[in-house]
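Of the protein chains in this complex, one is absent; all others appear in place.
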Amino acid sequence: MSADVQAVPVSAQNLHKSFKRGTGEIVKALDDVSFAAKAGTLTALVGPDGAGKTTLLRLIAGLMVPDQGELEVVGVKVASDPQAVQDRIGYMPQKFGLYEDLSVQENLDLYADLHGVTSEQRQEVYPRLFEMTQLGRFRERLAGKLSGGMKQKLGLACTLVRAPELLLLDEPTVGVDPLSRRELWEIVLKLVREDGLTVVVSTSYLDEAELCDHAVVMHAGKVLSQGTPDEITAEARDRVFIVATPDGMPARSLQARLFQQKGVIDAVPEAGQVRVVLEAPDGTEALAIDGHETAPRPAKPRFEDGFMVLFATVAERAERSGMELDRPVSGNSADVVVEVDDLVRSFGDFTAVDHISFKVRRGEIYGLLGPNGAGKSTTFRMLCGLLPASHGRLQVAGADLRTSRAEARQKLGYVAQKFSLYGQLSVDENLDFFASAYGLRGRRKAERIAWAKRQFELDQFASLPSIQLPGGFKQRLAMGAALLHEPDILFLDEATSGADPMARREFWGRITALSEQGVTVIVTTHFMEEAEYCDRIIILDAGQNLAEGTPAEIRAHARPEGGEEATMEDAFIAIVEQARSARAQPKAAA
Amino acid sequence: MLDSLLRILALIRKELLAILKDPRSRISLIGPPVIQCLVFGYAATYDLNNVSYALLDHDRSSASRALISRLDGSGVFTRVGTLEVERQIAEFIDDQRALLVITIPQDFERGLQASATPAVQVIADGRNSNTAGTAQGYVSQIVTSFGAEWQAAHGLPGPPVQITTRAWYNPSLETRWYMIPALVGTITMMMTMMLTAMSVAREREEGTFDQLLVTPFRPSEIMVGKAVPAMMVGLIQATMILLVAQLWFRIPFAGSYLILYCGLVLFLAASVGIGLFISSIAGTMQQAMIGSFVLLMPFMLLSGLTSPIGNMPQVLQYFTFINPLRYAISITHQVYLEGAGFGQLLPEMLALVAIAAVTLPIAAWMFRNRLG
Partner (left out) sequence: MSSVTTHGGGGRWRRISALIRKETWQIFRDPSSIIVGIIMPMVLLVLFGYGLSFDVKNVPVAIVMEESSAEARGAASSFELSDYFSAREVKTMAEAERLLLDKSVNAIVRIPADFARRMEQGTAEIQILVHGTDANTARISLGYAQGAIAVWMAREAALGRVVTGPPIDVENRMWFNDANNSSYFLVPGLVVLVMTLIGALLTSLVVAREWERGTFEALFVTPVRSTEILLGKTVPYFVLGMMGLALSIAGAKLLFDVPIRGSLVLLVIASTLYLIVALGIGLLISSVTKSQFVASQITIIVTFLPAMMLSGFMFDIRSMPVAIQAITHIFPARYFVSVLQTLFLAGDIWAVVLPNAAVLAGMAALLMGLAIRATRKTIG
């Protein structure tokens, strides 16, 4: 093999790939895609759901054959000899297929054997992998019993049992908490920088793309732009500003209003203020609210800002009107609607939730944050009455949903982590079912279904089986179904996991609007910046309450002395690590 | 009350939509039962209509020839070989060329004339002893009646006692008349039990069950909403099989449809109860699948479908008391063939009610209280 070929482990030219949907409709997953990954570099594929990232990675891995175009991987034409490529590369699919009933060690051994790693080589590689992934303590644990982050690390370890010539990672950090995410990226970066490995990674976390050498921005099967992260970031040059919040206004309310302004591409709450990206560098007049100047300060653009600018050129500007409830929730905003007192839940000798207490008032957005396995979901399931508590008291809208009459559940809406409406049923049929389930009938039912379809722009898909909805619309349908009966309280369990930036903005726009109209919202999330939308948050780890307060109070935990305002993610990591080392110390001493 | 009813109706509608929406699943609910009914209706028979036999005639008299032509003319027996010596018997039986070898003794005709009861020997291939026994029974009947008639024709005194036989409800003793009505219960149980066992497990696996549990549905409402559609599917399948039985196999229906459908509804409630019970325990679809399979096997084998319950050891007979299929088969036979009324069927119906009354509430309780 010539050095020339070695220098470009992936070379794709004019790739095309189409699929037929169940309905017979042809979907162009890849439409004339070209890119190259140079040896020893990190290439990121970024783009919203359905952009074609996974298809592209599967083509490179030889798992699919392109309809058209040239694709050479490690110097081999993939289509003609996929096995030759598969012998030499490493690939970690989006959902890495660990054998959940095998232990960590057994999974690793399996892949070592499949890659022909000799026992001498193993003695050298294993300690390195265990050190890198910190899985050494869990060798004997079944893979199914690992947390999400550890599973991903084990998946990565399995693909790295022998040094591949090229490593493909498909959304390796979806559903992984910030701590594990940071660790995973440290491993990948070390491989690229120190061992000269070539890596192609797809991601919807844009801060991750910032770390790469080359970014390919994709949209609807096409390459929108590619270049170094700096080049992408430069798209937003002179257009990024920070707007301070007027007194007494939550950042998310300002964000919601700014986001609706013409001339504004993007707005996100950040450290109690709002970061905006403008359509034109000199368009600051768009930031005036009710005729008042808001004194925007220019800010340094980030990759995400550049990405949003690129997207503003192709994606139609969606309605950003938030949403209107038929009637706002009545009641006093001082009412405590959710109360958790000394809650404990144990499974055998394992305590998932360890004496947690908190209160949520009407109209608040309350966030449950924590690493994988911290007890968020368990708390959530107890609140919704899906799991009995071992000890303690919980009240939701004045009742314990586990034991109360069914009518008490009438007051809450629930959106699960995973899309969990009936896939074979159409949008209309799902809405009709949930409306009836909540006791709506006759004209009222028809009105509410029409409302949901209007608010979530679902009319166009009314008769499509919901499993075939594009990702973002599934989310909308789930929200629509949960709001049909105008609940006082909305539970959202990692509702934005795996969603792209656009979908997440839209989602939070609606949540903000709901809370302004009196709906109490309780959320769990892995995206730390989303905590900025909350009124108050609680950080859990190992089932314990580590910190509770407003976003500003939480951020204050991690503010470096005299330094700049810390991001929520830094604060989160600082709090968790501090608590963990405090817990480790007494043990070490004993 | 009205709210509760409307919720249940919504769930029933949703379940039916989920089952019937996809044309493939629609076909798979109707196609296999009808095909199974047709194939098994023909295949599941203990009646013989083509028995191959070899003949060893040591007598070669006019009487022996008359007996042979009686056998050959019966339409059931096909002669595949005519043997010369005894040692040829083994080869015909061993390689399954002949199911029977019939040996006529040397002094057959003389014996008949002297009323000395000559013995005809029938050797059967006992590898399937049930078939062999049936075939031997056929031969005995033909030979005995031939003997009596031959003696009468030759002016000899006949046997002192004649036997006349008659069979109630199934005059020509066709197994098919027994099997096909029994398939009504067997096939519908297979389909409805699997359908319900999978349904909750599938909702659990897809996460929709949690979604259902946070709505105002009560567990008992979910139970009814899951049970009714499956029972409706079962009734449709039962109707299809009954149609095949009457229109295709032409088995006359002696009883009342009202009574039969009452029995079927109770039976389906009991099997759906068992299905939901499995479903409420199983964590995954694979477990639900294997769980229902492991239960279906004994239910089918110990129902009286393939062999009479009276032949089973006492312990296994006790087990059949909790087997809804046992009662379903008994009810269908009594209504379909015997025209039985409610009074006669009361014990079976009460047993089915009891099974449903135990399994359904347990399943409903498990919906909410299962850990995990």
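Going in written order, the chains are labelled A and B, and every chain counts its residues from 1.
Simple rule for what comes next: contacts are C-beta pairs under 8 Å (C-beta built on N, C-alpha and C of every residue); 3 or more make two chains touch, one makes a residue touch a chain.
What you see is a predicted model, and the numbers here were worked out from it, not measured in a lab.
*Asks:* As a test of the contact rule: which chains in view would the missing one touch?
*Replies:* Touched by the chain not displayed, across the whole complex: A, B.
*Asks:* Any idea which of B:N170, B:S220 or B:Q246 touches the chain not displayed?
*Replies:* B:N170
*Asks:* Using the touch definition from the top, which of A:T43, A:T133, A:T159 or A:T525 touches the missing chain?
*Replies:* Spelled out, the listed residue whose C-beta touches the missing chain is A:T159.
*Asks:* Touching the hidden chain in the complete assembly: which of B:L16, B:V34 or B:A148 does that?
*Replies:* The single option touching the absent chain is B:A148.
*Asks:* Sort through B:L243, B:L258, B:L316 or B:A357 and give me the one touching the missing partner chain.
*Replies:* Looking across B:L243, B:L258, B:L316 or B:A357, the contact with the absent chain belongs to B:L316.
*Asks:* Could you list which residues of subunit A touch the chain missing from the display?
*Replies:* 19, 58, 61-65, 81-84, 86-93, 95-102, 106, 109-111, 113-116, 155, 158-159, 168
*Asks:* Contact with the hidden chain only, please: which subunit B residues?
*Replies:* On the side of subunit B, residues 28, 32, 36, 39-40, 42-52, 93-96, 99, 112, 115, 117-134, 136-137, 139-141, 143-144, 146-148, 150-151, 156-171, 173-175, 177-178, 194, 198, 202, 285-287, 289-290, 293-294, 297-298, 301-302, 304, 306-308, 311-313, 316, 333, 337-338, 344 touch the unshown chain.
Note that only the chains that are shown with their structure count from here on.
*Asks:* Measure off the straight-line distance from the CA centroid of subunit A to the CA centroid of subunit B, and report it in whole Å.
*Replies:* That gives a centre separation of 56 Å.
*Asks:* In the complex, go through subunit A and note every residue touching subunit B.
*Replies:* Interface residues on subunit A, with respect to subunit B: 381, 384-388, 401, 406-407, 409-410, 412, 414, 416-425, 429, 432-434, 436-439, 441, 491.
*Asks:* Residues of subunit B touching subunit A in their complex?
*Replies:* By the definition above, subunit B touches subunit A via 3, 6-7, 9-11, 13-14, 17-18, 21-22, 206-208, 210-218, 369, 371.
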